[in-house]
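See structure below.
A single protein chain has been removed from this complex, and every other one stays in its place.
Chain lettering (A, B and C) follows the sequence in which the chains are written, and residue indices restart at 1 in each chain.
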Amino acid sequence: MSHNHEDVPHLNEFLKDSPKNWGKWGPDDEVGALNYLTPEEVLRGTAAVRSGKTFTLGVPIAHPDGDPIWPGRRTAQRISIRDRGDFLAGAGIDYAGGLQDADDMIIMMLQGSTQYDALAHVWYGDQVWNGYPAEVTAGGIKKASVFTLADKGIVGHAVLIDMARYRGKKVLTRGETFTHEDLLAAAAQQGVTIQKRDILLIRTGWIDSYYYTPDEEFYRDFLEPGLTYSPELVQWFQDMEIPNLCTDTIANEVTIEPETGIVLPLHLALMRNLGITLAEILSLDKLADDCAADGQWDFLYSAGPLKVWNGTGSPVNPIAIK
Amino acid sequence: MSHNHEDVPHLNEFLKDSPKNWGKWGPDDEVGALNYLTPEEVLRGTAAVRSGKTFTLGVPIAHPDGDPIWPGRRTAQRISIRDRGDFLAGAGIDYAGGLQDADDMIIMMLQGSTQYDALAHVWYGDQVWNGYPAEVTAGGIKKASVFTLADKGIVGHAVLIDMARYRGKKVLTRGETFTHEDLLAAAAQQGVTIQKRDILLIRTGWIDSYYYTPDEEFYRDFLEPGLTYSPELVQWFQDMEIPNLCTDTIANEVTIEPETGIVLPLHLALMRNLGITLAEILSLDKLADDCAADGQWDFLYSAGPLKVWNGTGSPVNPIAIK
Amino acid sequence: MSHNHEDVPHLNEFLKDSPKNWGKWGPDDEVGALNYLTPEEVLRGTAAVRSGKTFTLGVPIAHPDGDPIWPGRRTAQRISIRDRGDFLAGAGIDYAGGLQDADDMIIMMLQGSTQYDALAHVWYGDQVWNGYPAEVTAGGIKKASVFTLADKGIVGHAVLIDMARYRGKKVLTRGETFTHEDLLAAAAQQGVTIQKRDILLIRTGWIDSYYYTPDEEFYRDFLEPGLTYSPELVQWFQDMEIPNLCTDTIANEVTIEPETGIVLPLHLALMRNLGITLAEILSLDKLADDCAADGQWDFLYSAGPLKVWNGTGSPVNPIAIK
Partner (left out) sequence: MSHNHEDVPHLNEFLKDSPKNWGKWGPDDEVGALNYLTPEEVLRGTAAVRSGKTFTLGVPIAHPDGDPIWPGRRTAQRISIRDRGDFLAGAGIDYAGGLQDADDMIIMMLQGSTQYDALAHVWYGDQVWNGYPAEVTAGGIKKASVFTLADKGIVGHAVLIDMARYRGKKVLTRGETFTHEDLLAAAAQQGVTIQKRDILLIRTGWIDSYYYTPDEEFYRDFLEPGLTYSPELVQWFQDMEIPNLCTDTIANEVTIEPETGIVLPLHLALMRNLGITLAEILSLDKLADDCAADGQWDFLYSAGPLKVWNGTGSPVNPIAIK
């Protein structure tokens, strides 16, 4: 299933009949399907909380053993600016009273860890989400940046679908695919129903495997497991009014669509056309283990990406509240 | 009330009778008073949710007009790595199918925006929170870094005290102080009770004033309004088992304690000694306006600082869920 | 002499009769007038050395009092990564034998200090030096970057013209202009002849004044002294086969051409059209004082900008050898 680059159909053609939510929330909308997250949805999420257990879903940043990252991006670098050593060496700040402090900085890609994508992060043709011209991305995203997502925040009722557990695996295989019908079958086996406007979390086990897999194996061919495109899947996402898709992979979908060779068609069908917000690189193993143990696969989900002005995305540490 | 540097008492002496929670949660504890945030507290927070309204409390990062920041730190810099312009100029990536994308990076101080401090961020003498030697901060914080706070997450029942509104002001004055008794009086006026283990948010109006105040005025003498130290105040925080103090100022307390000239004594009495987590630079005006309008000053609070390995702090975008 | 933006003539029109050296050194040339710097010119430079005195012409980088820089660019930031403090605090590296070390990083604009411009650093219309399409600059300069200049290096016979001293001033005034005829008059007064293929250094005193002038005064209206455009001046530079123009200003010419309001027309007439390399922000006061003292205004000039791949420019510390 390898594809000659020139034989791969262009997205303009491939998605020409794919549904769009452009204009649905007005010509100035910048948050897309997050509009589904009304106060009622927040209350529906709150109502799912039973035990008060919480799980944070971000991965470590600037871990000494490395961070999982899209090839070509650099991993985050944390740098100590001042610490105890400076004070011992007489180079600290002489604060009145004797306070000492440690300060540091970070250099990182905004898509370099657990992250929300701005709706305008990817596109095809000449337009991003809601029909804004792609030129709004130049020199920083002027429309549909991560700032607007972050300003709204993401709070709602979420459900976790554990595809790896469903298939009896610790982690799905490189390039292994699944569809929305597989999601429904897994949900049925888990005893949970995916409801309209649910924030959808899908576990493959992939990201957490980074921490026990050699780099050359994890990144080989850069081929992750994930959802694959079909018109029916896209329609299902639209009908279900999914506001936000979150996975424990770097790309949120199988990197290269096997039938056509197109790179990341779901990013475009779901995010660019339907305005569905994407969150990636979540760590879901601990949450999944707990859900399997107590049988509760739904919860309140709260995520506050950073309000980076004009940003293409933002690192984030989402929280599941069960 | 200006002080000669050499006449300022040392914190070793000044706080020698101040209470400590060291060891209370074991010798290996790294999250301090966040231990108070048990599942019961999460449920108490959830129970406070009534309308489903949400408010994000982070400030913009890398805003073109500047970001409020502790003097001497550099503001965040967001940098476009790839965007529409690159594709127009033939320098984009040739993804099969025609996807185009925008990517960016950020360079920022970990304490350079709305933020959580690691418990080991500041100290006096030779020890940080829980008695770890201050050397744990050298080259990156090895104990009580922001990673452990972020790994736990901060979810609980919160109350907002609006000191500016209480005093009939849009924003408190430079250097204006208040005590825990003022907090209690304001709470009474608001018709809300500060309960044990509440996450405490205090509004002064200061940070939001940054956006309508000239820099030379905002930063003049770098003197913010805020809480002032007293032994009674420290005891009250300990007795109330406050897990987390959040304010809309850069320092969370009046920068220089007026009686003694000590810099940031509450950081040390509350965070270093009692393990109370500090969050700073929150934007609270919109939330406060809503609370004043509907009379509900308590809510579920959810904050996910980034899991920066060895970090002194982390940018964050907390969410209030009413 | 302020100009309405829309009344300013476009460079396409303004320079339509201005001479070009495009193609003179072949269609693949990337170093322009540096081609004049043949071995013969190196020998002419070496022959000018008499006393063996040397002068370095770079300004400090990351100076605690700030660096002179084009408004909108950030000054360089040097950051200690490891130093004695880390070793005192037990966070150094345990090198066998007991070596200890200090290590740094730097974040800086490539045009943020004493610098060479890549020939493709600025342009008008759709083409850069030698007729390459301006698209060669996208995502990093593919043609006529600073790498090619740096790979050649700049070594030749140079002459210093001290315009400030000629006009009896310590430093020229904000916006004060001069022409090639003024250069010739100053040279005559200095008793030196500008010869064909001389590297031309012009002193205004401006950059060195940065270190004793308040920022608000130095940067007011950002209006430097400098050369002004005239067709005759451009022709003179071409006839003289000047390979490299170096000044102690940020822009190398008066920032806004007073007659027309055009920004930096000489950059375009000299660099983009004639291929003359520009070096800026040189510190020339010490060298000029020495030349005035010993009467020797010419010397061997040696500059090695860094070989930054695809770079728009490079910091540099040129050396004058008298």
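Note that contacts are C-beta pairs under 8 Å (C-beta built on N, C-alpha and C of every residue); 3 or more make two chains touch, one makes a residue touch a chain.
A quick note: this is a predicted structure, and the numbers were derived from the prediction, not measured.
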Consider the whole complex, including the chain that is not shown, and state which of B:Ile61, B:Ile81 or B:Leu245 touches that chain. B:Ile81
Among the options A:Pro39, A:Gly139 or A:Gly175, which residue touches the chain absent from this view? A:Gly139
Subunit C residues touching the omitted chain (full complex): 3, 5, 8-12, 14, 38-43, 46, 49, 51-56, 58-64, 73-74, 76, 78, 80-81, 83-85, 87, 94-113, 118, 120-125, 134-141, 147, 150-153, 155, 256-257, 260-265, 267-268, 300, 302-313, 315-319, 321
Since one chain has been left out of the picture, which residues of subunit A touch it in the full complex? 74, 77, 82, 85-86, 89-91, 107, 134-135, 137-140
Given the full complex, what residues of subunit B touch the hidden partner chain? 79-81, 83-89, 91, 105
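Rule of thumb we're sticking to: only the chains that are shown with their structure count from here on.
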Chain hops separating subunit C from subunit A, counting only touching neighbours: 1
Over half of the interface residue numbers used by both subunit A and subunit B, so same, or under half, so different? same
Can you give the whole-Å distance between the Cα centres of subunit B and subunit C? 46
Residues of subunit C engaged with two or more neighbouring chains: 85-86, 89, 91
